[in-house]
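Would you mind keeping the following structure in view while I ask a few things?
What you see is the complex with one protein chain gone and the rest in place.
Up next, chain A:
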Amino acid sequence: MLKGHVFKYGANVDTDAIIPARYLNVSDPYELSRHCMEDIDLDFVKRVKPGDIIVATTNFGCGSSREHAPIAIKASGVSAVVAKSFARIFFRNAINIGLPLLESPEAVDATDIGDELEIDLETGTIRNLTKGKTFKAAPYPEFMSGIINAGGLIDYTRERLKK
């Protein structure tokens, strides 16, 4: 069960906003997390606490293929991202590294900055504890669940290579 307070953003949060390219001369997760969301929210790094949840509207993670973006979010302590829709490469990268993403337009519309959310990844249930409302995210396709359950793409591939 994941639980945390909400940082809420709008549409088209791009990977340059999540982690500006000027910091990509390193790939250390901690170093990247120190600059997460910097260009659109200077307070994010100061205020984020382990378990917190990012909520955004459409096309979250658009732009560059840099895996540094989900790595920076995960290393910041964020436990999940809930959005109306995700950019394709960001979605794939997050699955591969084990950052949970949930698609639920209803949950996004009903959630405000600072609300407390509780997420059950098993069932895709999102509970807004502040508002007392419950939502259901679209389930992962079976194929992706296989990767997630294996612990990410590298563990999944390691298993495949053994066979």
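In this text, a contact is a pair of C-beta atoms (placed from the backbone, for glycine too) under 8 Å apart; a residue touches a chain by one contact, two chains touch by 3 or more; residues count from 1.
Definition applied: contacts and distances are computed from a predicted model.
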| item | value |
| --- | --- |
| Chain not present in the shown complex, as UniProt names it (candidates "Multiple sugar transport system permease protein", "FMN-dependent oxidoreductase (Nitrilotriacetate monooxygenase family)", "3-isopropylmalate dehydratase large subunit" or "Protein translocase subunit SecD") | "3-isopropylmalate dehydratase large subunit" |
| Residue in contact with the excluded chain [from A:52, A:67 or A:115] | A:67 |
| Residue among A:21, A:113 or A:129 that touches the chain left out of view | A:21 |
| Residues of chain A in contact with the chain not shown | 12, 14, 16-17, 20-22, 24-27, 38-40, 58-59, 62-68, 70-71, 85, 87-89, 92-93, 96-97, 141, 143, 147, 152-154, 157-158, 160-161 |
